[in-house]
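Every protein chain except one is present and positioned as in the full complex.
Naming follows writing order (A, B, C and D), and every chain is counted from residue 1.
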Amino acid sequence: MTAQIAPQTADGWAMLHQFYALNWSAIKRLASGDLSELVAETVEWLSRHENKSDQGQTNLYHVYGHKGDLLFLHYRKDFDLLAQAELEIERLRIAEYLKPTTSYLSVVELGLYYATINTYEELSEMGLEEGSKEWHEEFKKKIAEHKDAVHSRCYTELPQREYVCFYPMNKRRGEHKNWYALPLEQRGEMMMEHGKLGRKYAGRVQQIISGSIGFDDWEWGVDLHVDFPNVAKELVYEMRFDEGSALYGEFGPFYFGKRLKSEALSDYLNFKIPPSKNSSEE
Amino acid sequence: MTAQIAPQTADGWAMLHQFYALNWSAIKRLASGDLSELVAETVEWLSRHENKSDQGQTNLYHVYGHKGDLLFLHYRKDFDLLAQAELEIERLRIAEYLKPTTSYLSVVELGLYYATINTYEELSEMGLEEGSKEWHEEFKKKIAEHKDAVHSRCYTELPQREYVCFYPMNKRRGEHKNWYALPLEQRGEMMMEHGKLGRKYAGRVQQIISGSIGFDDWEWGVDLHVDFPNVAKELVYEMRFDEGSALYGEFGPFYFGKRLKSEALSDYLNFKIPPSKNSSEE
Amino acid sequence: MTAQIAPQTADGWAMLHQFYALNWSAIKRLASGDLSELVAETVEWLSRHENKSDQGQTNLYHVYGHKGDLLFLHYRKDFDLLAQAELEIERLRIAEYLKPTTSYLSVVELGLYYATINTYEELSEMGLEEGSKEWHEEFKKKIAEHKDAVHSRCYTELPQREYVCFYPMNKRRGEHKNWYALPLEQRGEMMMEHGKLGRKYAGRVQQIISGSIGFDDWEWGVDLHVDFPNVAKELVYEMRFDEGSALYGEFGPFYFGKRLKSEALSDYLNFKIPPSKNSSEE
Amino acid sequence: MTAQIAPQTADGWAMLHQFYALNWSAIKRLASGDLSELVAETVEWLSRHENKSDQGQTNLYHVYGHKGDLLFLHYRKDFDLLAQAELEIERLRIAEYLKPTTSYLSVVELGLYYATINTYEELSEMGLEEGSKEWHEEFKKKIAEHKDAVHSRCYTELPQREYVCFYPMNKRRGEHKNWYALPLEQRGEMMMEHGKLGRKYAGRVQQIISGSIGFDDWEWGVDLHVDFPNVAKELVYEMRFDEGSALYGEFGPFYFGKRLKSEALSDYLNFKIPPSKNSSEE
Partner (left out) sequence: MTAQIAPQTADGWAMLHQFYALNWSAIKRLASGDLSELVAETVEWLSRHENKSDQGQTNLYHVYGHKGDLLFLHYRKDFDLLAQAELEIERLRIAEYLKPTTSYLSVVELGLYYATINTYEELSEMGLEEGSKEWHEEFKKKIAEHKDAVHSRCYTELPQREYVCFYPMNKRRGEHKNWYALPLEQRGEMMMEHGKLGRKYAGRVQQIISGSIGFDDWEWGVDLHVDFPNVAKELVYEMRFDEGSALYGEFGPFYFGKRLKSEALSDYLNFKIPPSKNSSEE
């Protein structure tokens, strides 16, 4: 084989999932005044970040089961601000009661499969020799236009839904089934089918794909933001049967969280879960 | 391949298995009055939840070996109540002596293989074009009827048997043996054979399947509720030879627990195991 | 394929391997009187259980390396008594200095491969239709006789040898080599060859097989009780070459222990290993 | 097959990646004078090592996520100095607040694929019999010349870029795709293609390959030093499609760090991330 062609990507927010276990026993032992101060400080920080600014945004979630109690999901304009967010969490009083269980580092990513395929074809039709200086300049220019066109989608607001399902994934590089040995066009087709399936869920799921090649242990992170948990289950189950996932998808651990807005934090740390907006799906 | 068809599912209780190690040394050091208070509070909570209500139910089990000492098995009407159950456990005095070892998040699930297959056939016989707007509407309507028909089975009482065997599992997506690349009919047949085998154990085992795609690291959780431990062993061993399990089943860790009713808790925390109802199987 | 036939099994003692790390530093810091009391209490418990009764038996071992310091190996008549054994260990003073590292839950098992194969043949010769009501009744009756015949072997004494080698194992369910997709007869032949090899070691090794399907993470546990460590090595190495192991065996972690009788415990907790009975093998 | 030929390598700096979690809560509780002393001592040590000497060099990084907070990346002339660096870190006051999370031991390595291939050819043209005494002497002499020629590249300065991406990797030894069963020439060609792709990133990435066969759990370590995080992502993604990586690469966990110079340490331990030199890539 000769090297296959990597699809171009448009990249956006730097992104960090931070999962923490909360020392509930120590929280219980806090004097009520100390707890109030701790809550107030955390609420203050969170309320400053839970709405999108040009610097980014942070959502907080309750995490189900033993994989953690809290998830801070950060979007930031760059990696410096992301590191700063980590330190700001550490500086909060609540950090004394938090123990990291896991994390995930990535950047919001739009895969430009069709832009890549089309650009190759256009340059070929223009008679440019692949790999030549002219070809590279033209390629860079055209791809930059494609990136510009989706720039705002790379820096969207963090979805404001009730629940989030997060999992990392790879494309398989097996001894027989190997995504990275397939031609770009074939991968592009499978991605298109996959995308179609996703669009069936438009309005019920907001899906954020982030790329983590070079940043973390899996190749992509997937966040599914939903108002009803079973929608995430239905989507992931159905997707498992499309060709790209059935033959080439490898899935890491799954995490499931319920959104905690800043105004719910006081209740939460007093052992009360905030009610969801809607009780059942239409 | 084109995408295979996902079976429809009927979903019920939100479900959480919480495994905890108990700090027995600290329990021993408790003054007898303090232990009594701890027991009374736990008994009070448990007795409120060990019978089914429309909100759900919770069973407690002693767990064998190092994987934990206690298992809280929660059924809840929705994910909010499930999160609330987690916080309520944390709020109990006994939580001071509990350390989570693992957990499992899922929802009670009935796989509607035959309803799915039949509906596809019916719509085809009705002359509807697959994927058309009419097809989708009719499909949704018919599946909703199937779901309604099994609604109560999705919200059954938690079985009141002496022992529970829990394990998560996947359907294999190997490079050569791949469940998700098989046609719906073929999967349906294997599931039917599997179900037949299960029915041989009717009366001796109550099996609860829960779906965890999108929620936890494996695709399904299986709870086998039995009065005699060897029945679980016999069933799982025999099932390992049916085609769907032999070729496509992947099994996670196994957990085995003995039921602790609220009235047995005081004895248990004083190091006495409650006797089982029956000493041997007929 | 149609479902293959599971071999019948005769089951005996409920069995738990409990591996613990010992906090030697804390033991050293104990006042000598406190250590004596701790030793006396442990010795009292152990001496009550190290001889077989109709309730079961417990052997204690020193474990080599970092996987633990002590192994309690319990046989019990049923799972209630097994849970009670766990709590009794927790109640002992020594438990304060023990931290579980791992454990294994299983039941002593004799695989009735030939009884299963022969019974199928006998029922066929009797002209009974497989799966009919008469067939099932006759099958159950005949297998019950086979189980009765080996009942005492399912409830033998725990071997009183100097060393124990323990490991869990599976039969492979690979994509190409799959034990559970083989006909019963073929599996039976491989098991017979395996058994023959084992009998070459009669007198030098007492092997206990226990089944853990439904109970723990692997399918079987194997205990090799020997007076000379290299005999375990020789046996496992030779067995690795028979067809059933070479092609279908999957082996878990290995644990190696040296027997600690109750009368050796005081020395042991004073950092002295008891000498073995025999210094070298004939 | 007969044994394939191993490529010769030119080896340089002994190298250790040390990842540590920082106890931020304890840092917060330090009296301001104590923190100043701790900072001063660490700065003093770091400033002595962050510039290359003939003994080596050490860079410090903030690590993203739960895999650690600090990464000390040491180059040393030999393994004694490397061990001495470990002890010096332990002796610092800050070590009281550090807990190792992971590490990686390797030596800077240049694979001499073409030197090896060419030398084999030259010796063959000289009419020397492979494996003869003359052949070995001549081989050793010629390879020594090749090593001398790249000596300075084996002892370069640690790149002074803003970010580092580190991951370990293997060449696959699968049952069907096995790097170590391929002829030297074929491996050499794939390495050359791989190298070409790398050179496309010259100026944007400084890549350091280190060999860890015999030293650590993977075969090589890769450090990508970049000024812009997305450049690392782009490079690793593109490389995943070249033949050698697509078919034979196996990748371990990924770590991502931001450079902390000695002058930034005081701010960092006061929860302030130093700004990067450049805000965006040309």
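Following the convention adopted for this analysis, a contact is a pair of C-beta atoms (placed from the backbone, for glycine too) under 8 Å apart; a residue touches a chain by one contact, two chains touch by 3 or more.
Small disclaimer: the values here were computed from a predicted structure and weren't measured.
J.: Write down which of D:E88, D:E193, D:E250 or D:D267 is the residue touching the left-out chain.
T.: The single option touching the absent chain is D:E88.
J.: Using the touch definition up top, pick the residue from C:Y20, C:W45 or C:F256 that touches the left-out chain.
T.: Answer from the full complex: C:F256 touches the omitted chain.
J.: So which of C:E122, C:E243 or C:E263 would be touching the chain we can't see?
T.: C:E243
J.: Residues on chain C that touch the omitted chain in the whole complex?
T.: 24-25, 28, 62, 64-67, 163, 165, 172, 174-177, 193, 197, 224, 229-230, 232-238, 240-243, 245-247, 249, 253-254, 256, 258, 268, 271-273, 275-276, 279
J.: Considering the whole complex, not just the chains shown, which residues of chain D touch the missing one?
T.: 1-6, 9, 11, 14, 16, 18-19, 78-80, 82-84, 86-88, 90-91, 95-96, 100-105, 107, 173, 175-176, 178, 180-181, 211-217
Note that only the chains that are shown with their structure count from here on.
J.: Shared touching chains for chain B and chain D?
T.: Neighbours common to chain B and chain D are A.
J.: Mind checking the rotation angle between the two copies, chain A and chain D? C-alpha superposition, nearest 5 degrees is fine.
T.: When the C-alpha atoms are superposed, chain A turns by 70 degrees onto chain D.
J.: With centres defined as the mean C-alpha position, give me the chain C-chain D separation in Å.
T.: Using C-alpha averages as centres, the distance is 47 Å.
J.: Centroid from C-alpha atoms only, then distance chain B to chain C, rounded to Å. What do you get?
T.: Those two chain centres are 29 Å apart.
J.: Give me the residue numbers in chain B that touch at least two other chains, ranges are fine.
T.: If we look for residues of chain B contacting two or more partner chains, we find 175-176.
J.: Drawing the touching chains as a network, do you get a line, a ring, a star, a complete graph or other?
T.: line
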